[in-house]
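Would you mind keeping the following structure in view while I ask a few things?
All protein chains but one are shown at their positions in the complex.
The block that comes next holds subunit A.
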Amino acid sequence: MNLTLKIWRQKDSKTKGQMVEYKVTDISEHMSFLEMMDVLNEQLVAKNEEPVAFDHDCREGICGMCSLHINGEAHGPDRGITTCQLHMRMFHDGETITIEPWRAKAFPVIKDLVVDRTAFERIQQAGGYISVNTSGNTQDANGIPISKHNADKAMDAAACIGCGACVASCKNSSAMLFVGAKVSQFALLPQGKVEATERVLNMVKQMDEEGFGNCTNTGACEVECPKGITLENIARMNREYLSASMKG
């Protein structure tokens, strides 16, 4: 395939960026999107130009590092995948593809397509954990009975890889799907109950302080999430938050 790429280039966080057009030729439809980006970068390096910076790590859909807003959608046109799992066969010969970084005030661009997602880490640090006593007297987690239903729901929520596609797809740049998942994975388990009240209050507070928008239930996040996190998790977070606010 021969493709025209329109890619956001930005030198650093302080410089203004712009869309720059590139051509790539002989792209195999079996390549992943990131491999196609590698081909482009090899071309650029050969021409002594600055390669396009983009995030990636595992390249198998588990780390959440790869991002990219491709042709107007987070992780491109396919569903239930990350960009490293996106195949070039989703595109056709001669197509023009736009590639932009995640756009949100809380995710500032560092360089080209790389954005700073540490806002998610600060939300996690605000309460996305459980405190355990490591004196050796901790009860074995496997010894605590948990209903299959709750265990399954908690596992589903824990599948979130913190990629930020939910924020990127949301017209409001809301992080509620991510935070909903991170609240839910604990709220459903007995170990998470102990700190449940402070957890949801602190995580939502941090989320608001980071400057993410407010959910209006468009459901775009759920459609674009590579890990199938559902809106049910946002509703659970809302319930947790409202009841935690009552407790103060």
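Just so it is clear, a contact is a pair of C-beta atoms (placed from the backbone, for glycine too) under 8 Å apart; a residue touches a chain by one contact, two chains touch by 3 or more; residues count from 1.
FYI, contacts and distances are computed from a predicted model.
Undergrad: Not counting the visible chains, the remaining one has a UniProt entry; which protein name from "Succinate dehydrogenase cytochrome b subunit", "Tryptophan synthase beta chain", "Lactate utilization protein" or "Cell division protein FtsX" does it give?
TA: The chain we cannot see is, by its UniProt record, "Succinate dehydrogenase cytochrome b subunit".
Undergrad: In the whole complex, not just what's shown, which of A:K23, A:R89, A:K105 or A:K193 touches the removed chain?
TA: The missing chain is touched by A:K105.
Undergrad: Of the residues listed, A:P51, A:G192 or A:G213, which one is in contact with the missing chain?
TA: If we include the chain that is not displayed, A:G213 is the one touching it.
Undergrad: Touching the absent chain: which residues on subunit A qualify?
TA: 6, 8, 19, 69, 71-73, 77, 98, 100, 103-106, 109, 169, 171-174, 176, 204-205, 207-208, 211-220, 223-224, 231-232, 234-239, 241-242, 245
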